[in-house]
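This report concerns only the one structure given below.
Each chain you see keeps its place in the complex, though not every chain is here.
To keep things simple, chains are lettered A, B and C as they appear, and every chain counts its residues starting from 1.
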Amino acid sequence: MQVTITNLSLAYGGFAAVKGLDLTIGDGESIVLLGQSGCGKTSTMRCIAGLEEPTGGRISIGDTVVFDHETGRSVPSFRRNVGMVFQSYAVWPHKTVVENVMFPLRMKKVRRTAAREKAMEVLTLVGLDHLAERGASQLSGGQMQRVALARSMAMEPSVLLLDEPLSNLDARLREDLRVELRHIQQERGLTSMYVTHDQQEALALADRIAIMQGGRITQLGTPEEVYASPASASIAKFMGVTNVFAVGEASGNEVHLADHALSLRTAVAAPDGAASVAVRPEDVVVRTEGSDGFAGTVEVCVYQGSSVRYQVALDGGPTVDAVCPAGPGALARGERASVEIAPESLLVLPDEVTDTPAQDEVAA
Amino acid sequence: GGSGQSPASEAARNEVLPMPAQIDTSNGLVIDGEKIADKQLLEEAKKDKVVLYSGSGKESEDLTIARFKAETGIDIELTRMPTNKLSERVLSEHGANQLGAGVVRVTDPLVAEQFAERGVYVPYKPPSYDELKKGDNVVFNDGQYLTAYYSAYAFGYNSAAVQGEDVPKKWADLLDPKWKGKLGVVHAGAGGTVTALAAFQLDAFGEDYVSKLGAQQPRIFDTTSVQLEALARGEITVATLGFNSTYGAEVAGAPLKLVVPEDGISGSFNLMGLTPAGEKSAAAKVFINWTMSQAGQKFAAAQGFVPARPGLEPTPTGEYQLPPADSEQFHLFTPEDAAQRSASTIQSWNQAFHFTG
Amino acid sequence: MTTVQTRPAAPQEAPLPAPSGRRRRRRPKGLGSLPLLFVVSFLILVPAGFVLLAAFSVDIPRPGSINFDLTLQHLAVFIEPGVLRATVNSLIIGVSATLLALLIGGFLAFATARTNIPMRGFVFLIGLMPLFLPSYVGALAWSQLGSPVAGLLNIGMRDLGIDFTVNIYSMFGVVLVMGMFYAPYAFLLMHSSMSLMNPDLEDAAGVHGGSTWQMLRSVTFPLAMPAILGSALLVFTHIFENFPVSQVLATPGQIDTLPTFIYRLMNASPSRGNEAAVMAVVLVIVVLLVTLGQRRILARRSYTTVSGKGLKARRISLGRWRWPLFAIALVYLLLAIVLPLAALILTAVRTSPYMQSFSDLAVPGAIDFGSFGRVLQSDLFLDSAGNSVIVAVVSAAAGTLLAFLVGYTVYRTKAKARGALEGVSMVPLAIPAIVLGMGLLWTWLVMPVPLYGTLAVLMIAFVAVQMPQGLRGIASSIQSTERDLEDNAVLHGARRSRAVLSITVPLMRVGIASTFLMLLMLSMRELTVPLFLYTSDTHILSITIFDQFENGGALQQAAAMSVIYCLIMFVLSYLPRRLGSGGMNP
């Protein structure tokens, strides 16, 4: 079912948590919502689920308008068939694990035995079948989170909202469940919205990524698009691009940094209003001194398993982050290095995007 | 505590009965020529106060103590509760040597007997003792306790609902079919006074009368007060009633009238005695003296009791005149009766009224 | 605060090596619970012990004549004719009136705690107000309203030419009045529990397809289960033992109940106190079993709603049901408060209690407000009002504190004594007040402390008698708050006592205020127990009013006094109500 959100606003008392948000999620599409803590992700989801009364805007699911501020129409949440995994789990402490999971099925008038069977299946999927009869409050954090997930999965809703559903799980479990979720979502053609802070998760699950900042969507696109060309410096920063520098002056293919006596070459001419340049740490090449590029000193060197993260202070310039493959030629702290940045990897960006992305980008 | 300036004190001074003509305190306390206390006792009593525990009606006790205060100038403090609770408390306090009361008044001869056995009552002879001894059932165990007065039990009606010809006059009138479903009675097991009534009815009119009364389908109550209230509102129109409390309600404005049937009224005891604590209390002694004096007994009569002291001039209770204690019309349920017949009486009554409990 | 040592969830069946005697002695754990158990047992078990002794001894074991000649003959009371029918009647009344009270209380509690019903403060008051009316006054007022011949309602309908008779002297009437006047217990307990609800849990039901009704049924009410079961237990036993309402409404309708039966036993001459005690002991056993059962049911699950992940106060929007539901609350107000009070006021101002038609009131002189003035001028009334307020405030405060300590020990610690503590605290619930009053009398007479005859003894007695109410009130809120919150304060350097004071107590504010309020009102109303303990120096209001009603003749005065009494209770309830309203926000 397609979910269309138009100009949605929500305020808590005087505080505006969502401000004129527009978003369309295509039928069967999986959107990942990425955004800073407190930017309004949970609030948006709660509006879609019908748990908050928005202060403005319109939401429709499929062909039904479920909320319209204009007409005052508001469909109660239990009629929306929207599943949600709560950030706070909201597992019912007075029920057992399996009772928790059976609830949505029972609400759909599934017979007790059938519901139980189905619930056990889902529990097996999340690895909790052995705890089915345990009281739901007698679980570890991660187990509770899985109960919450299982409950929503058992429901088979037409729209599924997942608010950091895997945040308290270990990497392996998370990966398994992520794959499982994607599988179910694609198989059933489930329209879903997913909040996560894990980029891996975002990239693996998203058909499109929506970047949310200060209560509205500021960029919307496929993972590759968002990753490759963030719409603003702040989005770039958010996407893990740690090297973002303010631009002082730009002339043709050359930009001068504002705070440092350093200029960089870009592949394309810097557009008007360009305010920052950014480069991904993976695109920064660090070699032992003497090679081409800017000279500097390694200040931090962190081993990260398959890669090494450096911070190199360029002579008379900024400190640059770099991620290089781990290998025999690694540099130690204090060593001199030379840093190279390819012009094509340099992104020239405005500081912020003020208008929401054009809605014609939206997939049907 | 005490009743202070309660409305009772006004009523006690004038409305119920005018104050005695002479109260002389020049040499002890002498009221209308009868000596209540000598000089020394009075002096001590004025510094003291009476602590009275009573199981009789609150309103009549309020009136009595207000009158006592007015006539003697001695302070008095009342603790009132239903007889069975009172008995429990008195026995317990006595057992623990903490009995605060100087005088204890109860409405059940069996309870009084028990008090006497346990030593709650100690012998005391008021100045009128010799007079009192002349009557039957007035002095017990050589003065260990006394009958203060008798409660009379008869019937009455709602004067707003029943008038003229309809007014019942004799006990037999209660069997009139027009009262079917409109009668009220308190069940015979609810206390000494109602057991006495049942015994009187059985004795005077036979079992047949009682079963016919039962067949009238009267409303059965657990307590007198609730019944009185129902009668005042007209919920029931005729009921068997305690004379004193009903008269009190009538004076207070309730549309009630009492009947003093010629074919007899039932009487039960109001007993009192001095306690060990009262032995040391001059005020307590004065209270007993006063209660048994002519003045005290008259006041009781004016409230709707039958005086225990023999040989008094009849005192009317408002428009009514109760028979004296020694008349044929007055049927007493004596302590011996109570001991021997209570259970069987209650049982027959219960059968007649199809009452369980 | 005693030094209660807290440890979460007990690993009791854990494969422990058998603890050696020495080891146990070194453990500080649970020591704090011993003095507490001692205090509670002293307050409750000594009087109850007397009752037990009375049940099985030949003579009534009052001071001065305590002996241990035991006998089982008093058990014969159970085969007395009428007991069975009275018991069945009492059960029917008890069960249906309890359901009614839970329904009313639950509805009002939910409406005020969780919805946007109009004038919530006022609706809260509606839920509370019947507490201001002692049940015997309420019953009398209702007998004036609904008696078939002279009831005001029936007179009114006759005036209007409606051919319908309300008969309050019926099973229906008894159940209605009992249910209405006991609903506030359920209301207060459930209100505090529901205001601790975590809306996320309810929301989860909504998004998973549960309609509002299903949400209530499977989340909201089950989570309030400790409060519901607790109040059901309280309400049921109270109704089961209630004498005045039975006396005023059931007896005239020839409906026998167990309390009237016990009353007759006590009132028989000679008094059959032993047999009444036997019945009390049986009731104690039943209540203890029920308490145990309740504990079992609740122990298997968790009812924590206040957690450290935030608590977003959210009220359910009633939509177009707002006003209809408000109207239902108003109907309750009308039946439980307005009509009875109006009847009382009418009685107080009417010069003649007899009335055929409302037009009688238009007659000159039919109405006189003097009775109010007379009451307010009476020393007795003023003295007893003063005493009542002092006794009620002190005993409610002490009772709340004690209940909190017990509740905390029982539900938050692993103290060995906690089962015993809860059991003992529930005992007074089971013993009919009239019998317990005797036990208390004996206890405080034999105690070698000069308390008998003072206000203090009334306070102590009230604390003991109201222990079950206090404990249930506190327990349900304790069970709603997550222990992690308090533990966290301890971790951050607070002593346990400090953590309780700055975290647990504020979180339970609503529950504590409700408990205090309930105990305050109960102490103002308590009648039977003080009847054994008051003296002329320690007159209290409930007794003064009871005396007035017992007088028969002083009905007008009694009614006026009751109305003023209600007003005093209303004023007195202001502070705890202030504390108890509002949500969880800082």
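Methods note: a residue touches a chain if its C-beta (ideal position, glycine included) is under 8 Å from a C-beta of that chain, and two chains touch if they have at least 3 such contacts.
Computed from a predicted structure; not experimentally measured.
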Protein chain stoichiometry for the whole structure, using the labels that appear: A x2, B x1, C x1
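By our rule, only the chains that are shown with their structure count from here on.
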Arrangement of touching chains [line / ring / star / complete / other]: line
Chain pair with the higher count of C-beta pairs in contact (A-C, B-C): B-C
Chain closest to the assembly centre - both centres taken as Cα means: C
Centroid-based (C-alpha) most distant chain relative to chain B: A
For chain A paired with chain B, centre-to-centre distance based on mean C-alpha positions, whole Å: 91
Interchain centroid distance [CA atoms averaged], chain B/chain C, Å: 37
Geometric centre distance via CA averages, chain C-chain A, whole Å: 54
Junction residues of chain C, two or more chains touched: none
Residue list for chain B, restricted to those that touch at least two other chains: none
Chain A residues within the chain C interface of the complex: 46, 49-51, 53, 76-78, 80-84, 86, 88-95, 103-104, 107-108, 135-138, 151-152, 155
Interfacial residue positions of chain B with respect to chain C in the complex: 1-7, 51, 57-59, 77-85, 87-89, 91-98, 100, 108, 110-111, 114, 158, 160-161, 189-192, 195, 219-226, 228-230, 232-236, 245-246, 248-255, 338, 342, 356-357
Chain B-facing residues of chain C, complex: 60, 62-65, 81-82, 85-86, 140, 143-144, 147-151, 247-248, 251-252, 254, 256, 260-261, 263-264, 266-271, 273, 351-356, 374, 377-380, 383, 438, 441-442, 445-446, 452-453, 531-532, 534-537, 539, 547-556
